[in-house]
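Step one of this worksheet: look at the structure below.
Excluded from the complex is one protein chain; the other protein chains are retained at their positions.
Per-chain residue numbering starts at 1, and chain names A and B are given in the order in which the chains are listed.
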Amino acid sequence: MSADQAVITIAPSHARRLRATVSARILVPLVVIGILGIGAIVVPVLYNYDPLHADLLVRLKPPGTAMPDGSIAIFGTDKVGSDLFAEMMAGTRVSLIVGASTLLIAGIVGGILGLLAGYFGGWLDTALMRIADIQLAFPSILLAILLVSVLGQGILNVIIVLSISNWVIFARVIRSQVLGLKSLEYVEAARTLGASHFHIIFRTLLPGCIAPMLVIASVEFGYVVLAEAALSFLGVGAPFGTPSLGSTISTGTQYLASAWWISTIPGLLLLVLVLATGVLGDALRDRFDPRLRSA
Amino acid sequence: MAEMRIGSDAVTRSAAASLLSVRDLQVEFTTAAGVARALDGVSFDVSPGETLAILGESGSGKSVTGQAVMALLPKPAGSIVGGSIVYDGLDLTARPVKDVRKLCATEIAMVFQDPLSSLNPVFQVGYQVAEPFRRRLGMGKREAWGKALELLKRVGIPDAETRIGDYPHQFSGGQRQRIMIAMAIALEPRLLIADEPTTALDVTVQKQIIALLADLQAETGMAMILISHDLGVVAQVAERAAIMYAGRIVETGPIREVYDRPAHPYTRGLLDSIPSAAEIGGRLTPIVGSPPNLLALPSGCSFNPRCPFATDRCRTKVPALRQPASRGSDHAAGCHYSEEVLADA
């Protein structure tokens, strides 16, 4: 009975409303991210965007200006005359690539370490968690700047740097999830079948960790994108010639008085992207909340 | 025992005799999967000094019955949608929850299954037992503490003088249940509802707790409702039994009559399922099938898919609680074929 009772403690109208909003809160951010993703792939190609190309005649034109080649720069142009819309979408491409790769690496590394630490415990657990504590105590953007100055600039390095500062969160959450699952009878049941450690970790425990992993991943995505932008803003992220939302915003700040759009519009786009992933993460968290999962 | 008129929808007794009189009580839970009628036409009476056992399997509605009386139904999911709960001439269903709780604080007490989660771990037990005296009776600290000590002795806490300052986790499960009982009887309630008070305890401790409850009742003359899924535990102390199935009382009467001559196939199935010394090593006779799902109850008698006596009539017509022919006036069963069930024994 206990399971049934736990499931049905919310009145139907309330529960239905909650579940309806959960679906909307998952769907809308997914659509937004999808559109941005498609845009990031398609727009720079359509516009034949070249980051190194400069056309000083049309620099700093406001949004809606007709260009010499007959097109209209809907978001205006930047300080070297590139179409801001194309530049932004190319920047979004970098942001999405950096975000996805970072989460993949951090998720796999952190997830595995968390699984192992939680399952085996002992010195491995102690060591890992101490490292995690130390790292968490250190401001991650500072760590990133430090690492980039050692590794040098470049997208790959940005990914590595951000992965290093993000695996900890995965490791900690998965570890505590495993600690909770480990004592459940069904995990013991697998042991009494004679299952190996490998079997128990990857076939029994891992599936129970997927949901929290997804939740952290979508929450973290926004942070990673922001961190990449911040690094690029500070000039230690994407190298020259690689457009990034951060570097576009950064260069735009010099022209805030005369050409407000260069910083503001990419800034808004960044806001939308981060908000979308944040909302998605919260919605996923609700979706996996057992109290809402029924019938 | 007061006379009873066994009607289609109500079992009425003289109002003076019963302290609590529940009539046709209906409780619904609105859940994500639909509306579940957890209680459907529950009627019973309890007189001062009497013990009523409410028995039935998990999910049959025993706890909900207790919660409804105490206005403890979880809000907003659960609500009373019909019937009345008359306590000492007062219809509790017609009163605001606040009033009912206030009444319950002094006159109706409840003991729960899990004594650890009902005690506050950060306060000394003496403090917790003394609290009702201070809050309700406005006693001074010292006086209330003295009362608490008296109570702890009365429920059989050894070395009560030294242990009164201990915290809940320093007591064994049985002792914690004794402390809960001490708190429940502090203000000398006229009705005590005990919801599975011994289910979490070992048999030896269980026996002590049941005996304690019986003794306290004999001393104070309070009425008692003993909720349990264990037919054996309550048999030691209860005078009357009400057997619940799928939110209905399917059989009620003096406990001895109900156990010795069950008139409902479900009661009989329960009694036959209990392993007894008689058929050691032999086969038990369980009730076939699975417990009912409140969201998809079968039509007619909700027991019909599991009932060996079921006919087409059972699948269409809900049986009313009635007195089977040849049985005493206070024995009632909700079955179309009680006579056959009795004759089949």
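Rule of thumb we're sticking to: a contact is a pair of C-beta atoms (placed from the backbone, for glycine too) under 8 Å apart; a residue touches a chain by one contact, two chains touch by 3 or more.
Operating definition for what follows: contacts and distances are computed from a predicted model.
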Name under which UniProt lists the unshown chain, selected from "Cytochrome P450", "ATP-binding cassette domain-containing protein", "FeMo cofactor biosynthesis protein NifB" or "Fe-S oxidoreductase": "ATP-binding cassette domain-containing protein"
Touching residue (missing chain; options B:S43, B:T93 or B:Q206): B:Q206
Option from A:I74, A:A127 or A:L184 whose C-beta touches the chain left out: A:L184
In chain A, positions touching the absent partner: 1-3, 184-186, 188-196, 199, 203-204, 207-208
Touch residues of chain B, complete complex, unshown partner: 50, 57-58, 156-158, 172-175, 202-208, 210-212, 214-215, 218, 229-233, 235-237, 239, 254-257, 259-260, 269-281, 283-288, 290-291
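We take it that only the chains that are shown with their structure count from here on.
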Rounded Å distance, chain A centre to chain B centre (Cα mean): 54
